[in-house]
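Note that one protein chain is taken out, while the other chains of the complex remain in position.
Presenting chain A:
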Amino acid sequence: MPLVNNKVGNDCTVSADKALVDEKALVDSLIKVVACYRHLASCVGGCTDSLQLRDELRQTREKAQMLAVVIRDHLTSHLRNKRLPEVQRKEMEIHWVAFSSSLELLHVDMCKVFYIGDIFSSANTDTLVKTGIQGGGSEVAARALSLPDLNQAQSPTLPAGLESQERTTMEQEISQIDHMIDDMEMKVNVMRWMVEPHGPQYAEPLSSTDSASLALLSVDEEQPGHQPLCQRSQIFVLLLLFAVVLVAATLSICIVFFS
């Protein structure tokens, strides 16, 4: 029944399009949160490890899980809908793959944080590894939580008793993610080899200024032998310039004075 189909198809496509857009946004934000979580996780156990960091981690983690649950419900319901047109299905599958990969990355990071957090309790700062990091991860956490500025005025000091509770909640969350991944595989059958990505093989380079500055820093790093020399030569040049300026100034004053 073509007419009926068309009608249903139209409705379907419209809603599906909207759903696609929604989902893309959700998946993108999940990817962002996972990326931020990774940055924060890399600080655990280092010299900037603190209760604050742990709290930020917790908040980021909760946000990620919330997003994950929402996306999962959406995607599962859409992908199980047999009447989904092919184009949309393909898109959904790409989102699905992205979603499952993000979840897996999150799972890995959570396990690592759990394990490291176990070893390096933030109470005993003697054994924290001197990694060279100075700042905390507050900006990254702010980005993750999409807050303009993370209000750090109230530093969350968890009483000692709550730390163990924190650990158990973490364990539970990890197993939750575990189940979620398993669940997904059971419910929706996405054949990964059939999924074709749109994007380019090479990510386009982002704004040049940042990369340039970073490049500068890395160049500096790789030739530190030259550093003292550079510094000395720069200072020497500056001094020379200064001397020349001074001489010029005195000469001009003399001229003015004597003329």
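Assume a residue touches a chain if its C-beta (ideal position, glycine included) is under 8 Å from a C-beta of that chain, and two chains touch if they have at least 3 such contacts; residues count from 1.
By our rule, contacts and distances are computed from a predicted model.
Undergrad: For the chain that is missing from this picture, which UniProt protein name fits: "Glyoxylate reductase/hydroxypyruvate reductase", "Aldehyde dehydrogenase", "Regulator of G-protein signaling 9" or "RalBP1-associated Eps domain-containing protein 2 isoform X2"?
TA: "Regulator of G-protein signaling 9"
Undergrad: Decide which residue listed in A:129, A:147 or A:238 touches the omitted chain of the complex.
TA: A:129
Undergrad: Even though one chain is hidden, which residues of chain A still touch it in the full complex?
TA: 28, 31-32, 34-36, 38-39, 41-47, 94, 97-98, 101-102, 104-105, 107-108, 111-112, 114-116, 119-120, 126-135, 137, 139-140, 142-144, 171, 174, 178, 181, 192-206, 208, 210-211, 213-218, 220-225, 227, 230-231
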